[in-house]
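And then chain A:
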Amino acid sequence: MFEKTLMAGNIAIAEGAISAGCHAYFGYPITPQNEILEHMSKRMPEEGRVFVQTESEIAAINMVHGAAASGCRAMTTTSSPGFSLKQEGISYLAGANLPAVIVNVMRGGPGLGNIGGAQGDYFQATKGGGHGDYRVIVLAPATVQEMMDFTMLAFELADKYRNPTIVLPDGFLGQAIEPVTMRAPVTKLPEKPWAITGAVGRAKNIINSFAMEPINDQPRIELIRQKLERIRQDEVRFESINLDDAALVIVAYGSAFRSAMTAMQMAREEGLKVGIFRPITLFPFPIKPLSDLSRKVKRFLVAEMSFGQLIEDVRLSLGADAQVELVNQFGGVPMSADEILEAIEKIMK
Partner candidate 1 sequence: MAQLEYNELETILYQKPEALEEHPFHFCPGCGHGIALRLVAEIIDELEIRERAICVASIGCSVNSYEYFNFDGLESAHGRAPAVATAIKRCHPHLIPFTYQGDGDLAAIGTAEIVHACARGENITTIFINNAIYGMTGGQMAPTTLTGMYSTSTPAGRKPSLAGYPIRVCEMLSTLEGTAYISRVALHSPAAVRKAKQAIKLAFRTQLAGLGMSLVEVLSPCPTNWRVEPVKALEWLAENMLPYYPLGEYKVIDAVAALKKEDHHA
Partner candidate 2 sequence: MATATQRKSNYVVIDSERCKGCHLCIAFCPKGVLKPASRINRMGYTPAEVNEKKTRECTGCGICALMCPDVAVTVHRLKKR
């Protein structure tokens, strides 16, 4: 039905959003995701939709707030430093139960860092980088096709739970060019009677995240907590490869997962029984599947492009007697399959 085309990851995000019926996009230039802003500046007006290049990432996330509150599917994309600037806005979106999609094409950091791909925003993205009791759904693509598909999925989950949802690729994936199959555009968007659309023939709608009296605020937050429980139960996604006979399991996502795949194949050729467990939802983190796995397998190797963030969640999920090693690069330096293979050999030989 839809032909395959070659596309960069960043463009796949933009086209995924358009296919998902994203009506409003607000962006600010920051490498390595400028192509999304540029592509949307051309395509959104073509589709008769809203595009604004904003004065800051802060303005962009607050424009997402306005668009989402008025019932439109809305997205903003950025990279690590910009993602930090958006945290207050994301907390407001969560506090006001607003659906929105935020894409963070991660780069080396902290501070100004550099424009190389990295995974150093794991904590910020998955633990809720803003203030207050909330979490956000976090999807981690590892291919250009997934950049498109997970952006579309993000809109669906955001609307389903009325919660901000993050797509978390890194700079390498943003720039990578791979074949992609376009998806059928979403035509049926969910009804949003709660939205700010003008009080015509109904009582007024108010969207806020405030109650002067704490005792009135708690019920609001309790609803958010219950929603997160449902998300934890129903939305966990992960991928298992060669786990049946695995003696060592690599845990990795995004670009690190791609290097791990090659390393696993090389290790298998050397007769080493290696498997991979790939979290796709970084929140809700696949705790149970990992802890089940640890009954059978005792040795784990976390491969990530940060100085050790994913590894904390992996350790939390595994039993006390599981042995967890780390192989990593960070600061924008890519991780090669050879480094992972070396780590595998050191553990298994």
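Selection rule, in plain terms: all candidates are chains of the complex that A comes from, given by their letters.
Throughout what follows, contacts are C-beta pairs under 8 Å (C-beta built on N, C-alpha and C of every residue); 3 or more make two chains touch, one makes a residue touch a chain; residues count from 1.
Note that this is a predicted model, so its numbers are computed, not measured.
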For chain A, as assembled in this complex, the candidate in touch from 1 or 2: 1
Chain A to candidate 1 touching residues, read off their complex: 23-24, 26, 50, 52, 54-56, 58-60, 62-67, 69-70, 72, 74, 88-89, 92, 96, 196-200, 204-210
